[in-house]
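In this view, the complex is presented without one of its protein chains, the others remaining in place.
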């Protein structure tokens, strides 16, 4: 099989240009504008003094996430979800994934009976919005926890590790890293990986869009993801160091 | 590490007692009551003469799924979702998964501009309802397609392969097959696998509930799943042969 | 007038084959799968430790009911009500009727500040689902109260009498008992009767679908119902005796 | 048993003071402000040139009804139903009853593929709003049909008979006609009757609020209703004659 | 420019015939049926013993308003808002305006931790329903406060001034007072004014429907409004004096 060319001319194992811009929201305890190429997501972390009702009295807190897209983040305008009165299934799936991913690296007892709400609003969408959101949300969460730390609100260290995410897929028979929309819309297999800074797997979601895929293909995608996420974690480290 | 004992005394690679009872719904074109131990799901396949609006005029059909639980399928009564006015995020996630899984083995052109709706209603829930649903839904779908075949409604063979699903997880450090509720609620890692009869992967969803998991653990879960699904496919074959 | 033949060949005063199967739901405090011929309804009784808010502090409890149909209980698939965001008028009418009927035979002070929720889910519908539901719900309620009795949760005897229900109608000029769908959809008059074991009337709902009906016809329907309900009460007695 | 006294001092078989005021809504094709004592309902009939979608092409029309109460029609202010986003079960039950009652006396083919919407808005509520609504709605409907007749829109006579309604009940052991709120809220049994001008029964709805009632009691209530409705029909005749 | 003739033949600065009928709702603490020509609005004031949650413990109360139209208040029947599940933007705008206008003349501390709900239900609509509603609502509010005063529920004088409202507009180039529907639907500019009895401005809302308007035109409309509102306040004084 001859090697296909990616629409973006990137090498198969090449991330898009990724930037993480901190402190972009004046009022939020933590915030990050994350860009994976033309995918731009504004992530904010908001501290709320009350834990959700079902957690009260248990001495620990919660981290949750909400996700939305601006109507014209997309090539064609998308209807606002408020118009249909409820978040779509896709939106709910994504915000549950973001929340789970972040909670995996937070010590919920350290933050006490409080809640941190992560809002991920997609300003522009070119594929991979959920994985970009997780990667940027970690920075917003980090800064929110630092804000709390500075005010002595944490009983112990709350952030246990980095977490970052990337999508991979099989595009024209070739495993590739960090799908953009042109690839994502035609890929045979699409997989999202969420990993910690130390390389543990938080979440794997692989879906065959057309033909089933093999265990070998799954492993090749995981290897691509592991390398990509390692770079994303480095970028997070640089971002919070500055 | 000493070997833990499963609450059900099953061996780590042992399925629950699985039965697939066909033709249980008098009016449906296909139906199956699937039981994975104490998890019971009634699956029906309903043929609708119209494809969904967004597919009209494209010469192919659609397979979609809906999922719900009876209020007292669970240990504690669960509120009906109609009461809150919308399906929960969990429900939507599950019905999207069931639909994707079945579509992966159907030739949508063969069924023409029609829609098959798979309803999976959980009568009793003891863990693994979504994977039981997929496994039973395949039988209902098979019988619906046979019904269509008998009426010369298929332009060619529509069902390309079996599809079945099972959950695996790491319970007290031990990878185990087919989690029941007692295991599911305490497992460190929970993964759902959807495979075809020929062993291709349709969907992998692995989630760390507590500590991250490793690539090695993912592969051990996949191996368990592959063996379990192989047995489930055999049961499907027996069911539709009778 | 020559005597019409019922589609089912039943005599005018003949019930369908009725069965009451107890303890069909593993987790519910009481349950019953009731079958009136091809109409099958799964009834569960769930005990909740809290009375509804508007009743708090009054020293008595409540019995309420919810009703739904599985989408393919019917000849043609019916949309789930969660899709339109609210129970239909018909559903609400039926669940109010079931609740009123059961409360008429329960001493609400005996159960204390608790609530019993009766869920009636129609697995298969061939006419008369609401009357079958009431008849089966009584068994589920009976078993829930026995469960409470066994745990000394009742301050006194809570169940005052049996309650059962049946529909009657005028089909091709002939008063008949226990309409099935074929009769119900063409009957000129349709009436539902809810009676106690001692023969008192709890509810009468008679509706002219076409021409108005006379007092004499109403009385003939009531007589049919009285005899039918007497048989249903005998079946309830047998069921709870076993 | 000594004879109880009604709170209103009326005789057991005495209606409240009933008036039917026509042409009270400037823009409606027919309208009537009906008063049963302190219960006041504004009924309008609106002609719509299109039949409901499910009836198109069948050469006949439809009559439907909607019902609502102004928030302060009642002793205590009632929340608007728009606030909870949907009509209550009670509202839906009532509007279905009003619609069925009126359709029973209309030749739906005579009105062609059109719809008449009857709006019954309760300005003040002192019991018996649904039966007052039916009685007044007949007048609004009559005038709407006369309006259509005057414009040659009817293919034949459309109004087959009068229809009127009244509630009866057993109050302190005594069967009484036309319950007001003081009686309705404490009656043991409450029954609504809808009859035609020629005495045929359209609908009977009898409910035991406390103890069950007997066949004899049902018949006594029906006799009261028959006499009351006869007077209501006379008032309708006077109203439309003027 | 030659002077245009108003459809109603009124002089440019002439109000419609306005009447304010008090005590029209038997159960409300205050009520008023206000008529501006063929625009009729039923206003009731309902006292609730609890302030809204966000105001609790602050020692003051609240006045709020709700607004709705009967479906056949209008030339063509309007769908009930409960059918679409929520009040329209127009409805919300109007009820916020009515509430703000009334609160501007009430001492909220005088009424204590209570809420007065003003319901404005349009029985018939011929333009200017929101301004008629404000004018009539003041009377209902006045009577509710008098009812409270008579029961010693006010800590001091609660009603600080009159408030009334009127719409003005530029109709065929001519500034006119109190637009009816025929004028409103074709006016180039439409402005609503809410003034106090002492002439202070509570609210000005001027909108160019077609061409923009000038400062001079705005002032001419304000002068018309000031004179009209002065007459409306006189009518309020007469109404509450009787």
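For clarity, chains are labelled A, B, C, D and E in written order, and residue numbers in each chain start from 1.
Operating definition for what follows: a residue touches a chain if its C-beta (ideal position, glycine included) is under 8 Å from a C-beta of that chain, and two chains touch if they have at least 3 such contacts.
The shown structure was predicted, so the numbers you read here are calculated from the model rather than taken from an experiment.
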Candidate in contact with the missing chain, chosen from E:92, E:155 or E:227: E:92
Residue of A:42, A:137 or A:158 touching the missing chain in the full complex: A:42
Contacts of chain E with the absent chain, listed as residue ranges: 85-89, 92-93, 95-96, 100, 104, 191, 195-196, 198, 200-208, 211-215, 218-219, 222
Residues in chain A touching the chain absent from view: 25-28, 31, 38, 42, 44, 46, 48, 66, 68, 70-75, 77, 80-82, 85-87, 117, 119, 121, 123-124
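Criterion: only the chains that are shown with their structure count from here on.
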Duplicate of the B-C contact set - from A-B, C-D or D-E, the pair where over half of the pairs recur: D-E
In chain A, residues with contacts to at least two other chains: 85
Chain contact topology (line, ring, star, complete or other): line
